[in-house]
Structures are given as C-alpha cells and as structure tokens.
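Structure below; questions to follow.
With one protein chain withheld, the remaining protein chains of the complex are depicted in position.
Moving on to subunit A:
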Amino acid sequence: MTAAILIENILQALVAGLLIGAIYGLMCVGLALIFGIMRVINFAQGDFMMAGMYCAFFIFGPFGISALFGNVVGPYVAAILAGPVLFVAGYLVHLFLVSRVSGTNTATLEGEGHYAQLILTLGLALILTNGAMILFGSQPFSVRSPLAISAWEIGPLWGDRVSVFVNKSRTVSALISVATIAALGWLVARSRLGKALRASADNPTAAIYMGIDVDRSHRIAFGLGIAITAIAGGLLATNYSFHPYVGLEYVIVMYAGVVLGGMGSIMGAFWGGMTIGLIQQMSTLVLPTQLQNTAIFVIFLVIVFFRPQGFLGRSAERT
C-alpha cells in the first residue's frame, strides 16, 4: 500500500524531471554556445530568455498566431517564432556591443576581456529587466495552452494502484526542445556553417587564415545561443507564468548546467540541464519545495568535486 504510493511518487517526479529537464537542457545549450564554446560571459542570458517569453506572448496575442493556429497549438508556434526574433536581437547586440569586448579585439587585454564582458552583460541584464518592468509592469504574464491543465494517465501499472500522469503541455514542450537540439546538433556538427563556427572558436587566427570571417561567425553563434534560450523561454511560458525578474531564476541554472555538462560540449550542456531538472523534481520527494535550488547546488558541487571537467568535457583540451 505505502510502497505503491512511494513508487507512484517516484515515477511521477521522474517524469516531471525528464520533461522539465528537456527544457532546461535546451536553455543550457543556448548558453553553451556562448559561454562554453565562445567563452563569452553573458550575464544577460536569463534576461534574453525573459525577452523570449514576452516575445512569445506578443507573437501569440497581438501578432495573431492565436487566431491563425488556435489556442492549443498557437503557444508552441509562438515559442518557436521567438527564436528568430531573438536571433536578430542577439546578432545586433553582438555586432554593436559584445564584439567590442570579445574575440580578436581582446586577445591582448587582461583576462581576455572577461571583466569587460561581465560589466557589459550585467548592464544589459539590468536594462532588460528594468525595461521590461517599465513596459510590461510586474504582473505575471503567461501564454498557457489549454494542454497545460490536461494530462495523459499511464497505468495502472501495478495492480490497480500505480499510475503516472504525464502533463500534455510539458510533453509537447519537451519534444520541441529535443527536436530543436537535434537540429542544432546537426547544424553544428555537420554543416559548413557549424564547422566554421567551431573552427572560429577553436583558433580564431587560424580561422582567418582559412578565409573564415571570424567576427561574423561569432555574431551568428551569439545570435543562435540567444535564440535557443529564447525558444526554451517560450516553451516554459506555455506552462508557467513569468515576470520581468524571471531571468535571474534561470541564469544560475543555465551556468550550472553548462559547467555540469562540460565546457565546450553542446550535448553535455543538454545533459547538464536535464540533470538539474531531474534533481529539482526528485528533491521534492524528500525536501520542502523551497529547498529545490539548494538541492540542485549541493548535488552540483558533489558532481563537480568528483568530475571537475563535467560529463562530456575534456579535461585537457586546447593544446
């Protein structure tokens, strides 16, 4: 009897962790492009995600996606469309701001321009948060699909007792996350553009010798990283409400996921984010909800203690 309830709770937390973990994974992959591969410290990543959420909201409502696709599918289409919009934003932010404190310009600066990046992106984060506050106010928004309050029941699995509820909206979001990562993985691993991006990150000077426009590669990678995180934001917005300060809650998760997965590894970042989602949901079995984030970081520290290079990171790269 109690065993059945325990198993049910564990399975339920596992499913919830996998579903939310897929979205966290997507979020982390966005940051992995910027921080893990290009080594640009972007404090504003969470706030770009917040911008993606508002972007999805306005694409859904005022831009007529809800009228075109209906309330069920519309939120997901809006989340995906937030990607291209934020890509352009990220591209321009890199062109006019980030490029001045990163890449070939800063090779000779102290700390390779990381201090300047810290200040710049922290400033951007403040501008985005407060800008959103002025424009949209502090009341929570959401782009909730009716699917968010319906679930598939799997089971009963054991006798007539153990059954697991799988939230439909989160499942759709998780599937979109995985598809987005697969597409990005293909782009980075196989396409000419992706190879040029990796070459530019590996050795910018040699990339120029090959005829690769390294500055443009960096802009594209930055835009892509922002776009991916924005899509993750849009997907979160189909399940949760959001406000201008939401970025701060997630930016720490993103950095933890990237470090956990291993710097420079895109797939690693996905598994890092997935791990964080799982820990977060599983911890609710034994800990009060307020301690979710504490649990994440305790386990984060334990993993990093035993495997400092992360899951898929190489301990001695960049010869």
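Methods note: a residue touches a chain if its C-beta (ideal position, glycine included) is under 8 Å from a C-beta of that chain, and two chains touch if they have at least 3 such contacts; residues count from 1.
Following the convention adopted for this analysis, contacts and distances are computed from a predicted model.
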Candidate names "Cyclic pyranopterin monophosphate synthase", "Nitrite reductase (NAD(P)H), small subunit", "ABC transporter ATP-binding protein" or "Aldehyde dehydrogenase iron-sulfur subunit"; UniProt protein name, chain not shown: "ABC transporter ATP-binding protein"
Of A:L31, A:V214 or A:I299, the residue in touch with the unshown chain: A:V214
From A:I7, A:L122, A:L175 or A:A199, residue that would touch the chain that is not displayed: A:A199
Those residues of subunit A which, in the complete complex, touch the missing chain: 192, 195-196, 198-199, 202-203, 205-214, 264, 317-319
